[in-house]
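In what follows, a single structure is set out as structure tokens and then discussed.
For this depiction, one protein chain was excluded, whereas all remaining protein chains were kept in their positions.
Chains: A and B, in written order; residue numbering restarts at 1 for each.
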Amino acid sequence: MLLALLLIPFLTGLAALVVRPPGLRRALLPAAAAAHSAVCAAAWFHPPAPAGHGWLALDAPGQLFLSLSSGLFLAAACYAVGYLRRETQAATPPEDGLGFEPVPEAIFIGSLLWLLAAMTLVAVSQHFGLLWAAIGATSLAGAPLICFRGCRRSWEATWKYLLVCAVGIALALLGNFFLAVASAGAGAPARSLLLPELLAGAAGLNPVWLKAAFLLLLVGYGARMGLAPMHTWLPDACSEAPSVIFALLSGAVLNGAFLGILRIQQVCGAAGLGGFGRELLVLFGLLSIVVAAICIPGQADYKRLLAYSSVEHMGILALGVGLGGGAGYGAFLHTVSHSLAKAMLFLVAGHILFLCQTQLAAQVRGVRRLDPVAGWLWIAGFFAITGSPPFGLFVSELVILQAAIAQHRWVVVGVYLGGLALIFRGMAGVMLNMAQGEPDPRHARKDRTACLLANAPPLVLGALVLVLGLYLPPGLKEVIREAARLLGGT
Amino acid sequence: MLAELLLHPVLVLLVLTNLKLLGSSQPGSCIRATRWQGCLLGLLPFLAHSEDLTWRLAAAGLGTLALKGFVLPSLLSRALRDADTTREVETPAGYIWPLLAAMGAWGLAFWLGEQLPLAHAPSNLLVPAAFFAILSGLFLIAGQKPAVSQVLGFLVLENGVFTFGIGAVPETPVVVELGVLLDLFVAVLVMGIARFHIHGESGRREPDPWPGLKD
Partner (left out) sequence: MSWTALIPPLLALGFAPLLPGIINRTKAKCAGRDGPPLRQAYFDLWKLLHKGAVYSPTASWVFRAGPVLGLAAVITALAVAPWGGFPALAGFRGDWVFLACLLGLRRFLAVLAALDTGSSCAGMGASRAIHFSALAEPALFLALAVVARKTGPYSLAEMFASLSPWHWVQSGSALALAAGALFIVCLADNSRLPVDDPDTQREPAMIHEAMVLDHGGPDLAFLFYGAALKLWVLGSVLVSLVFPVHPGPWWADALLALGGMLALAVVIGVVESVMARLRMLMVPQLLVGATALGVLALLLIAR
């Protein structure tokens, strides 16, 4: 079953390179996504057996992240079909006329599917080396997607993305080496980086090397995840990449890197160094929130705005895990609702870009008049992403706040609340103005059929976020509890 | 015995190639330095584990030698030649600061080496040498703007990681072998350089990697 999960997207990705007719090739995307989601859903009812000598197994955090990736991919795949169709119809020449050609569609679809395969591997791998390779593969598979439009600026953004991710990945590899050195005296017969074996022999791990390994993995995967000082690639890549790609990157791939950090935190906790890791996570989390709170107000480009919002939410995730206790539960809940809400916002943003043909927030007016559904979704998305009731993010942010107050960490509480308030104010200024007012007739374009195709996936995602705020299914709650328990929370 | 005697000088040479990379401003000589570095790195498994050399380790060494000593530098110099930027590049970091930074990094690397003692290290210089390569790679990436320097910096960073991996983690070769993925990154980055230039206006201008982007 696990192998099927991996092979479905991988093989369809290969097929996408071979298949000639564009219609059929595009159809591969939702087909593979649907098959993947079906297998993934089945895994909720019949837990899959470990495969590959214990290297591949599905535990609670893995299941959570896998399902998120699969679901988001399904939504993104449906949206992408429409996107590709109208993109090839429009086929505008590159803005600066430098003769960069766009990435071929076959490679685009293939990379998208391989991205899914890599994300699946991230979720199911139980071996630190394999996890590392999978996270590296998500970075590589993302590159052709970001420079899809093929203009000079998108190449530059891709370059920055690749460089920062490559450095992060290299540091993470060093962290893995350190982990191997730390486990040298752990008593296990062979030095293995399998998660269960490391957890079992955690007491014998060399604490100094383990600390160094944690630091390197945190910085390395943190760069991939977009934690604060290493977040610089995120806004640039985001403003250049197609929105549908960033719906996926922001909603699922960043989470994958976060899973890498969670795994090593799990080992640290088992080795009695949980406090060390948690303090660092709190630090990076607060830093991310502060950076986002500084950069969001006055942001001119609404896609960059969303990227900074991703930085903020990654910070909240790190903060939640760092606080531990009940906040761990809140962090996992936050992962779910943030992914859904952010993916929905990016899809709507892509549609707004199509309607108004500009990424400058100041030039976008009256989305509600242009396309009422998109306009209302944009407003709802704003309230959801800033953590207003009744959406899911409100619950999870409240849980994390509760934990911080319960631990009497007033500085954390102050920075957290202050950051959230600033971000609410900043995003309100930009996003609400876009929805209201009279549309500018010079930019606006009307296309009923496109609206229909583009609005369906975000509508579903938005509904899910709303539901999460009102009612949490017991099965999901159980998995989230289990995941938080593995991290040492209650 | 001979291998042990040679290990130390090889590590010192590795460090000196990094110094050369930090000090030099001509892409051509920088690439030559990375070529040397790759060759030295390929020798490491044979010198560090001369007594318990396994086939996998030997293969890793030879593969490193071929890949980092010949393939990647050749790719890089071809990309440069196509792009016609073999001349000296302006280094915003100046001529002296990189060297002063190298001395600082060298001290830091030794300090880190003392903080992280390795039980069965083949040489006590191994960890500092690896850290020094990593730090100088980071410096090259952060301090110098041309795209070439950044790729070179990443290559150096990667070499540092490998130095540590080959020297200290021979028992779990899988993790070390997975590191080939990093070389893939280098290849993709080099391809990026080639594309930047081939499609650039004249190819003469050193690409400012992100002129239009702001934060």
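The rule is short, and it goes like this: a residue touches a chain if its C-beta (ideal position, glycine included) is under 8 Å from a C-beta of that chain, and two chains touch if they have at least 3 such contacts.
Since the model is a prediction, treat every value here as computed from it, not as a measurement.
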Practice item. Could you run through the displayed chains and say which ones the absent chain touches? Key: B
**Study point:** Of B:L57, B:A102, B:L116 or B:L138, the residue in touch with the unshown chain
**Key:** B:A102
Study note, to complete from the structure: Contact residues on chain B toward the hidden chain run 5, 8-9, 12, 15, 19, 23, 95-96, 99-100, 102-103, 106-107, 110, 124-125, 128
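To be clear about the criterion, only the chains that are shown with their structure count from here on.
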Check your understanding: Taking each chain's centre as the mean of its CA atoms, how far is chain A from chain B in angstrom?
Key -> 31
Study note, to complete from the structure: The answer for chain B against chain A in the complex is residues 115-120, 134, 138, 141, 147, 150, 154, 157-158, 161, 164-165, 168-169, 171-172, 174-176, 178-179, 181-182, 184-186, 188-189, 192, 195-196, 199-201, 209-213, 215
Check your understanding: Once bound in the complex, which stretches of chain A touch chain B?
Key -> 98-100, 128-130, 132-133, 136-137, 139-140, 143, 152-153, 155-160, 162-163, 166-167, 169-171, 173-174, 176-178, 180-181, 184-185, 190-193, 208-209, 212, 232, 235-236, 295
